[in-house]
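Yeah, one chain of the complex is gone here, protein chain that is, but the others are all in their spots.
Right after this comes subunit A.
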Amino acid sequence: MEKQINGSVMLNGNGYIKTQHQKRLNGFKVDKMNEGSVSKSNSLASEEIGQTKKQRVFKESFEPPTLLTAMLTQISFYVLMVLGYLSQLLFPPKVIQEKGRQGYQPLYDSFSAFYSRYVYRRVRDCWNYPICSVPGSEVVLKDRITKDNGWTFEFTGSQTKCVNLASYNYLGFAESSGPCAEAAVQSIYDYGISTGGTRIHYGTCGLHNELEELLAEFLGVEDTITFGMGYATNALNIPTLIEPGCLVISDEKNHASLIWGIKLPGATVKVFKHNDMYHLEEILRQAIYFGQPNQPIGAFKPWKKIIIVVEGIYSMEGTIVKLPEVIALKKKYKAYLYLDEAHSIGAMGKHGKGVVDYFNLDAKDIDILMGTFTKSFGSAGGYIAGSKRLISYLRENSYASCHAWAMPPPLAAQIITVLKILMGKDGTNEGQRRIETLARNTRYFRMRLEQIGLIIHGNDDSPVVPILVYLYSKIAYIVRTLIKEHIATVGVGYPATPLFEGRIRICLSAGHTKEQLDYALAVLERVADEIGLKYSRKPRDLTPINYDDIKVYQD
């Protein structure tokens, strides 16, 4: 059992069709490219992992760039910086100087100002592109041009319809018509656009209660509580759960909102290497053995409690948390587990219940189960699920329920409708269809990208697909070219990623048709040839892939 989860045995547990060649491919990936990540087994409590009903092959890819690429990336970045400094010397910023602030210290450090004005500005047009439609499988961009190298933008008045490979619309519920939109509209007239209060003071409405009950049933937990914003769910709730004397062990790639939440209350924070169970266990062992630091000599004081904080899908990496192993470690070392399912809820698992569902685990093994409604649900807001005790405590003490406004009713109505569809309560199998389409699209798109020879990161089943392009200027070039070709994608560079790991990120959706994906793939292949993106040195399997033959979530 343990061997399987560690990826060294290729088993067809999740029902994907695998040719002999693909097996070899996967083996290559795991053994050669992913050293120390999945192929290593350690002293985890294997019997506990063995309890999971079904095992998954865990295939994640982190093909490193060649030395030459890494060097070129570095050089190109320094060139950009030097050019930036030169241009700062020659051309003063076209920003109106602050009025009445002579002699004041600057509002922020000069590097931030320099970076934003002379490095970021040159590629500014690749981000914040305004849209004027629903962010569905297609999105309408409002065209803009800049006449002064990115200082200002003007609308041209025209619009461009693009295939949307950027929005977190995993299940395709970002819709301006249909049952979800109808429910949201109805709730405006029933409850108003907002309830105008906090949850504990007249801000709660019937929809909140309905939503929380339905969600608890969906997730298989005792109780849930919802909040008006996903980011705030992390940022405002975690501080009420930890205090000085607690140890928080956090994955290095955790989202900014989690980091904000765990930094605040003055607890000790230790960071483990991304998804590295070995490192996590090492930190846990040391935490148990050494206890709290700075004790008198000879004294030993254990931690008050230890909380492990991980995410389901990491949105910049496309990786999936090794949840069975984390749970085994958490049980062995008596720690608590905080799982952020922001990207995975709805998008992963046979029933769309997130990574917990994906690994066939019991949601009750996770002490604090958090997620957001911004992504798969096409709404906004967040939730925390767990025991009745935890939720009751948060209801009464969380900053987010006492000091921040309740979730507006239309958002709740949208989520309720989505949940009903996912649970089949609407009497159709639409929910199941969407979940399966997303999984199929994901498999198809990722396999095709590998065939093209691009380096993609992350798990084979993750709908978040980062394509590594390394160079800063290539990010900009691709984003611009793809928009010209009517494809909307997201480029991510420093500071959101490590300096030398610029990437294009694609988020797949159940709303995408095969035709849309094929179109995008064809364009991507052309661009990859044009500017040299085929960095991958892995053996390629060029057997044509039949979209309809891709089997997903079969027992």
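Everything below uses one rule, namely that a contact is a pair of C-beta atoms (placed from the backbone, for glycine too) under 8 Å apart; a residue touches a chain by one contact, two chains touch by 3 or more; residues count from 1.
As a working rule, contacts and distances are computed from a predicted model.
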By UniProt, of "Eukaryotic translation initiation factor 3 subunit G", "Geranylgeranyl transferase type-2 subunit alpha", "Serine palmitoyltransferase 1" or "Peroxin-7", the chain left out is "Serine palmitoyltransferase 1"
Across A:H201, A:R433, A:K484 or A:K534, the one contacting the chain not displayed is A:H201
Filtering A:A113, A:L214 or A:M447 for touch with the omitted chain leaves A:A113
Omitted-chain footprint on subunit A covers residues 36, 95-101, 103-105, 107-108, 112-113, 115-117, 120, 127-136, 139, 141-142, 164, 166-169, 174-177, 180-181, 184-185, 188-189, 191-197, 199-206, 209, 212, 228-232, 235-236, 239, 241, 255-257, 260, 263-264, 276, 278-279, 282, 285-286, 288-291, 300, 302-306, 333-336, 367-368, 372-375, 377-380, 388-390, 392-393, 395-397, 399-401, 403-405, 408, 410-411, 414, 488, 490, 495
